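Quick one: the structure is below, questions incoming.
The other protein chains are all here in position, but one chain of the complex has been omitted.
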């Protein structure tokens, strides 16, 4: 049940030798494996952003794919290294919440504390487990080694605090989780949750002092430069501006998004 | 006549999950295909820049390669999705002019309006046809499905306005089409067009108030810091500065390049 595909999601950027070294280590163990870059542009140490990238990409790959996530501000400390089997996919990385949004959705998820050093590089540095521990483990998994042979089962992975949508009698309150490259604001409000809340009503959406009161289907449903609400390709409520950048039009900075609430009423 | 190679040219950047999702969709349909990134750094919605990248790279790949181009500001509107067979290669993307510079050069080009949803993902979102329509179509093509089975032939693709070189009695007038990473100014004046215009004469090249009156072969033909004109690797007139950045030396900003004329006289 392995595909020979390893995806990479890291905060290593593309100017340092770190990503190249990881790819070399993987190919030295399994020359046949296919390495697919998801992103190396995660903000340094931004576990939340990396978790979102993993959550929103893994399921499109063939089941049995291996997803290597290395955003690891606690490298070399006592944080554990884990391998996870969840939702039909394998995940390898630090136990810092990176895979929590995925494994918490799978009651049958199995989490292995990676302890068998025979699957690591001979010398494991204190500052680069991506190269010395996670990459070789992923490569051995891709070559068919069973995850269970690589360590011991644990049941207390580090949880990642996920902002949940709050539903009151009259309001639904969510948050902006990301601004994408097009300036679109992606929220944590899922389509089915919003539809259930609205019933036959229309929404009154408030965000950063702006009000939007219709849900549209396409960007082109409103004139260029106008804001609109629609469902994103990941199935979440999205605030966009047709042919414009919602974040700029609404005066919202990257840094403040995690404080930004979206409030919805029924009208 | 397919190679198992899919190239990707998008404006999705590398911080969002969009590129990863597309790669996953492709590999889920054809696990054997080879995915080659051309660029994901096209400016958001910059069809012209993406068209240039496609035009200047596709022909170096083996014939039968599949080139996926997703710069799609009109996603979800009534713009058509197309597959194109031209110059021995296959192209998949929105019908917004992206492939026009290539297909307009091939009188035998065939253009298919992609309508057969059996080759799409089961649910096609309104905002991400790259993942839900173009990626699966490209993957099915790479697996050997004939493009003609995927829709209906059309003959009126959206044309892309290409700035052509104007030839007067005494002057040849072209434009700057790009500033590359090295600050070189690439124009739309082709080597053979310029040579035919010049005959046995030397050129007097005027650009942004500067005059250059010799054509050189190598950057190193002039002292460091000096501007020069030569033919670029794509066979176009290029204004460069040896070991410097022509755009900066000549005080030219990225935004103004498409307004920038290059005038050539014979001397």
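Letters A and B mark the chains in the order given here, with residues in each chain numbered from 1 onward.
Quick note on the criterion: a residue touches a chain if its C-beta (ideal position, glycine included) is under 8 Å from a C-beta of that chain, and two chains touch if they have at least 3 such contacts.
Please read these numbers as outputs of a predicted model, since none were measured by experiment.
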{"item": "Candidates B:149, B:170, B:201 or B:218 - the one touching the absent chain", "value": "B:218"}
{"item": "Selected from B:62, B:168 or B:225 as touching the chain missing from the view", "value": "B:62"}
{"item": "Sole contact to the chain not displayed, among A:15, A:155 or A:192", "value": "A:15"}
{"item": "Where the unshown chain meets chain B, residue by residue", "value": "3-5, 7, 9, 34, 36-42, 49, 52-53, 56-62, 65, 178, 180-182, 217-220, 230-234, 238, 243"}
{"item": "Missing-partner contacts on chain A, residue numbers", "value": "11-25, 27-28, 31, 35, 37, 44-45, 73-77, 125-128, 131-132"}
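FYI, only the chains that are shown with their structure count from here on.
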{"item": "Cα-centroid distance, chain A relative to chain B, in whole angstrom", "value": "32"}
